[in-house]
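Have a look at the structure below, then the notes.
Every protein chain but one is kept in place in this view of the complex.
Order as written gives the chain letters A, B, C, D and E; numbering starts at 1 within each chain.
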Amino acid sequence: MTREERYAHGLKVLEQVDGEAGRRVVDTLADTSPELGHQVVAWAFGDMYARPELQPRERQLVTLGVLAALGGCEIELDVHINAALNVGLAPTEITEALLHSAVYCGMPRAINATLVAKKVFGERGLLPLTNV
Amino acid sequence: MTREERYAHGLKVLEQVDGEAGRRVVDTLADTSPELGHQVVAWAFGDMYARPELQPRERQLVTLGVLAALGGCEIELDVHINAALNVGLAPTEITEALLHSAVYCGMPRAINATLVAKKVFGERGLLPLTNV
Amino acid sequence: MTREERYAHGLKVLEQVDGEAGRRVVDTLADTSPELGHQVVAWAFGDMYARPELQPRERQLVTLGVLAALGGCEIELDVHINAALNVGLAPTEITEALLHSAVYCGMPRAINATLVAKKVFGERGLLPLTNV
Amino acid sequence: MTREERYAHGLKVLEQVDGEAGRRVVDTLADTSPELGHQVVAWAFGDMYARPELQPRERQLVTLGVLAALGGCEIELDVHINAALNVGLAPTEITEALLHSAVYCGMPRAINATLVAKKVFGERGLLPLTNV
Amino acid sequence: MTREERYAHGLKVLEQVDGEAGRRVVDTLADTSPELGHQVVAWAFGDMYARPELQPRERQLVTLGVLAALGGCEIELDVHINAALNVGLAPTEITEALLHSAVYCGMPRAINATLVAKKVFGERGLLPLTNV
Partner (left out) sequence: MTREERYAHGLKVLEQVDGEAGRRVVDTLADTSPELGHQVVAWAFGDMYARPELQPRERQLVTLGVLAALGGCEIELDVHINAALNVGLAPTEITEALLHSAVYCGMPRAINATLVAKKVFGERGLLPLTNV
């Protein structure tokens, strides 16, 4: 597999998972660190996301847990809350995952991540959540 | 004690400590994750803050240390620097706590937290600090 | 619901999820900070884990993501990798979740968490993993 | 003030606050990074701890909050839980500060720090805590 | 050496390394926590940066690694990406250092730091990078 084929394969996975939002982050890196963009696409999506050992919705639950815990990842949470919706997690499953994270990483991280969810849900016309 | 009574009790504590600022964060969560708002009020304030084992000003010193160290908690620092003033910490005690945190979590975290203090002090007409 | 009822309810959930391992951590806290043990049981398990919005295996995927990202949580990862097995995650799903976390929190956090998984899997006679 | 005078001044403050435990950490650094030991003594203690803007017990409350939140600081927590006792915090005030930190940095960090407190309290013959 | 001489010495080092950007951060602290500004200048720059054991460009590589890993340090990364350019690191060496950090602290931290580099490079007319 050539470098270009690895990139093309990763891009297909990225677009299935993240839709537009992930692509935009990669494009933003193009004039500054194209290799970082390449690694996000070819490695993170092409090598890691593509593996069948977890379902896409399960992968996003892990991702939400990691990003909530790290803190300071509002840009990436925006992409991955969109991705979580794209792969079939319900809004209330996303907010429940973030609520659950509060037990382990504390209230501020959970609140900050939930404020990103509020922004994404608002942009997609999903607010107010019902059945909560 | 019912769920509603736990909430009502927590809300009274939250308003004593945080005033308006804490209430606003909880309100913001209402359409996205009302349960997270409930837990902040009923658990964090009703169960934890209400305990008499530490004085309110001591609780805020611990809180400032934790929030400075975590980083990326500007929203929560805003609430809790206001809270620290509400429960009787002097502005110079707040900046000293953040200065002290630099020994343990480094200059950037201390600077970022102090910039939030600057914003809060400015909004409350406390700048420039005197006797520093 | 009284304080004792909340504790009893949480203990039942904790024992379903964590089995022996979680109980041991709570017992260890009894002579030093019984209230912390109470909050782990009554709040974390009784209030949070008991909610039906996520399946137990999904809750553990979030937990693994958060604990891997935090770092320095070997004791808690031990409990929760056991818990993940208890609620039906396959060993290869656990290692895949930790592998996936490497994209977001880096190789050292993923390696450290995987070394805890190795220890737990070894204690439960699951090594070497097959089908990997 | 010469470099040696700054060190001597810091050492006096360190010994008042930390007693033996802090000195041992500095001694351990002597063959590997004597300058790091110097900075801990001359800067952290001589310049920062010596400032009168916070009382010693208040400084330790901030320190406990920062160290609990950082995680992976068992060595330093050992020193500073000893220091907290030395400057007059009651064991139950220390465990309450760590319990309080759980709201902001999550249960695992609070548990890990409390396990260090358990070790220190045990070494000083303070277990089991009474009046908790 | 007096307190004022230590400050004056530190200021000279800060201006060599950081140019205007570092000075601005210190000035911003003046009405809120002048002592924090003093410690940044007199200690961080006067005591630490001035040491000859590492070359300035090597010190900035360590700094970039630490700031990328911490996260939530956009203000400080702005100062230190400028500083890295000032002491002779090429833009592609800076982006490579941040790319390298992704192995150890994950993609989101590396992306966030690279977005700060993009901003700084843009302000200095260095985009798009060539030879990448």
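Note that in this section contacts are C-beta pairs under 8 Å (C-beta built on N, C-alpha and C of every residue); 3 or more make two chains touch, one makes a residue touch a chain.
For clarity, every value in this text was computed on a predicted model and none was experimentally measured.
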| item | value |
| --- | --- |
| Where the missing chain makes contact, among the chains that are shown | A, B, C, D, E |
| Omitted-chain contact residue, chosen from D:Asp18, D:Glu58, D:Glu76 or D:Glu96 | D:Glu76 |
| Identified contact with the non-displayed chain, of C:Gly19, C:Pro34, C:Pro56 or C:Pro108 | C:Pro108 |
| Interface residues of chain C (partner: the chain not displayed) | 71-72, 95-96, 98-99, 102, 106-112, 114-115, 117-118, 121, 127-129, 132 |
| Chain D residues touching the omitted chain (full complex) | 25, 28-36, 39-40, 44, 66-67, 70-73, 75-76 |
| Missing-partner contacts on chain B, residue numbers | 102-109 |
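By definition in this document, only the chains that are shown with their structure count from here on.
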| item | value |
| --- | --- |
| Neighbouring chains common to chain B and chain D, by label | A, C, E |
| Same-residue or different-residue interface between chain C and chain D, half as cut-off | different |
| Copies chain B and chain E - rotation angle from C-alpha fit, nearest 5 degrees | 120 |
| Centroid distance [mean C-alpha coordinates] between chain E and chain C, Å | 39 |
| Intercentroid distance (Cα basis), chain C paired with chain B, Å | 29 |
| Multi-partner residues of chain E (at least 2 other chains) | 35, 39, 71-72, 102, 106-109 |
